[in-house]
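Below is one structure, written out as structure tokens; comments come after it.
What you see is the complex with one protein chain gone and the rest in place.
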């Protein structure tokens, strides 16, 4: 089968175009593909529609960098520190410009992606009845079905999902563990899937545990070997969350100038994810590494 | 947490009543809980609504035994040998009596159970448009949504799912591997879940791999330690399918008398699943056992 | 000239319907062998879907009696829910899918549910399984059947799996998103949709006469312009079949 490995630079350059709708951060707080977001800024991709339930400071950073036209999300800010300063500046003060916001809840965005994955135009829900989310997001409609009120949530079919995983083979089959968030449905709903993997492994490793796979390899467009792709967010079994980095971001981005200087330091002033990691500090990255082992109980798939 | 282990006899006696709707065989051809079906016959539970995509000869056997009032299924017969003689006799000749049939496809029954699991009254699909399934099963309706035709498939909310798994803890947390069929949605949609497990393990074994769990332990009503519960169907990693048993069933049940004699031999003439296995033959069961090992690649869940 | 059974010829004809890199919804019995033949000859990158929730990019080397047999899970690329594979098919990711049937009609509609009226049937057949979904949602439906007059009817008693309905643009009118018959491979020949989506004979198996086919078809069957003899199996194709089914359980007649 086809070898789909590419460098981060190649994959972002080739498979994400300005104007695309892109899911990043499908697992919510962990496994957020920050490395891809930084590369999008370096390659000056613009007018993106970001789709995700939460994605922590990835959204705020891309808004501040001027990469975002529209945000389709349930929550955007800084999960452990509070509000997102760039998000506020954009919507309240049009700095650098005002983005469009499509308000969702975690469930409505999860169902919208599931509808996209299922290949149907909408899915019904009992959530959000009576909320102003149904006023500010006009895509969702209240309907009557056999005397009951339901919200019909239209499908999202993103152009690309960038998904971080623990390990993938070169053909695009992957294992992801920990909380799943909307990862499976986002990948199934999207036209393209770019995998960022902590490790590239032989196909036999993935085939040894086919229940741990979330979608078939043929849905994968590119596989990028990108260790520590999620820093400062965590990857189960690989490294912990860098809490201080989020708190520093919150402090350093209070002003527009502060943000631009942060962006220059960590994103535009470096050439690659490897240089970003050096800037963060190799010791700091090493300190976050998971040192313990807590292995899943053995599972025998033998047929005979 | 509560110890939910019971004997097969207790669990069936206490948690399945005559008249209940029951899912058995949610993984399609493998892991069919035949032991539970036999116990239902021995306890003379009647008027059951069986719900399943396929379930191989389990359905045919229960129809012949007179346990079934209604069949909600996509396919009923003998997967490797052809038609189900009891099913034919019931529908064509009212022997022992005519059951009601609610025709489904694999997808429509999967979506009906998913709708039940989701807590919504229906789910939309593009399948089955133009088929006579929409005529003989009047619960599914063709609707227009924004100019597109869709089939709205109403939710199924079974009383009980009997689910076979490789291993469970006493609290009802379980690992199931191999093909999943509709197992997850059936368990999530049902009011009660009875687990038949090849092995009872410590909670730590299940907690060591929380991604392999399909539904939370609080959904489980009873846990039954029941090795070889699926014979003659297979359980991945534990035993192979007993193909000859299905072929013999097909031959021996051609006539009503043949079926009654088969039923007496394997079901009503024995007192327990253990006696059934003895009747099948301990050597024969031993020969089906999986002797090889093909373990899933290690997965580290460590946090630090 | 190699010796082969009708079953083997049908498997090979079916295998040739699979193009490289296609996603194939593999049915039980002959289609499982057809997928193996295609993979090991002209379509090495085809991917197989099995309705119990298994995805394989190489076929099992064991003879399978059901899709859920243990050798079909070991070494699979994905083990998942039935719904997940159906979602991918509903979204247009399945290129072709195989089904069998008890009855077919001249527009390729398949009945696997009831002979006679469904309210008081003469024969209760097993039902759809995944066949109605594959017929509704795959891009091309591949049908494998015994060619008998009682099975090849002007109009089936019950449409379990939709072909072209009443012909023409019926599928579109019903709202079906795509699909229709790619090929009907019978024990006597191969048919494809022609004018008005009516099935026409495109090839006839070696040793079978056109008269035999007409006698065994319940409608006045037309032959296509490029009508030919079904090409016989190649040795490498037979080798695959016989390595998996050495005793002819599925293909011996």
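Here the chain labels run A, B and C in written order, and each chain numbers its own residues starting at 1.
Everything that follows uses one rule, which is that a residue touches a chain if its C-beta (ideal position, glycine included) is under 8 Å from a C-beta of that chain, and two chains touch if they have at least 3 such contacts.
Since the structure is predicted, the reported quantities are computational estimates derived from the model, not experimental observations.
**Student:** Among A:70, A:126, A:225 or A:284, which residue is in contact with the omitted chain in the full complex?
**Tutor:** Reading the full complex, the residue touching the unseen chain is A:126.
**Student:** Among B:9, B:92, B:207 or B:252, which residue is in touch with the absent chain?
**Tutor:** B:207
**Student:** For the chain that's not shown, point to the residue among A:77, A:119, A:172 or A:217 touching it.
**Tutor:** Of these options, the touching residue for the absent chain is A:77.
**Student:** For the chain that's not shown, point to the residue among B:55, B:137 or B:173 touching it.
**Tutor:** B:173
**Student:** Can you list where chain A touches the absent chain?
**Tutor:** 27-31, 53-54, 56, 73-77, 79-80, 83-84, 87-88, 90-92, 101, 103-108, 110-111, 114, 125-133, 135-136, 142, 148-150, 177-185, 233-234, 236, 240-241, 243, 246, 290, 294
**Student:** On chain B, what residues meet the omitted chain?
**Tutor:** Given the touch definition above, chain B has residues 1-2, 117-120, 173, 188, 206-207, 210-211, 213, 215-218, 301-304 touching the missing chain.
Heads up, the rule we're going with is that only the chains that are shown with their structure count from here on.
**Student:** Grab the C-alpha centre of each chain and report whichever is closest to the global C-alpha centre.
**Tutor:** Looking at where each chain's C-alpha mean falls, the closest to the middle is B.
**Student:** Work out the mean Cα position per chain and let me know which chain is farthest from chain A.
**Tutor:** Checked the centroid distances; the maximum from chain A is C.
**Student:** Let me have the rounded angstrom distance from the C-alpha centre of chain A over to the C-alpha centre of chain C, please.
**Tutor:** For chain A versus chain C, the centre distance works out to 41 Å.
**Student:** Would you mind pulling out the distance in Å between where the CA atoms of chain A average out and where those of chain B do?
**Tutor:** Here chain A and chain B have centroids separated by 37 Å.
**Student:** Need the CA-centroid distance for the pair chain B / chain C, whole Å please.
**Tutor:** The computed centroid separation for chain B versus chain C comes out at 27 Å.
**Student:** At which residue positions does chain A touch at least two other chains?
**Tutor:** Residues 119-120, 206, 211, 301-304 of chain A touch two or more partner chains.
**Student:** Considering chain C alone, which of its residues make contact with at least two other chains?
**Tutor:** Residue numbers touching two or more other chains: 54, 69-70, 73-74, 79-80, 90, 177.
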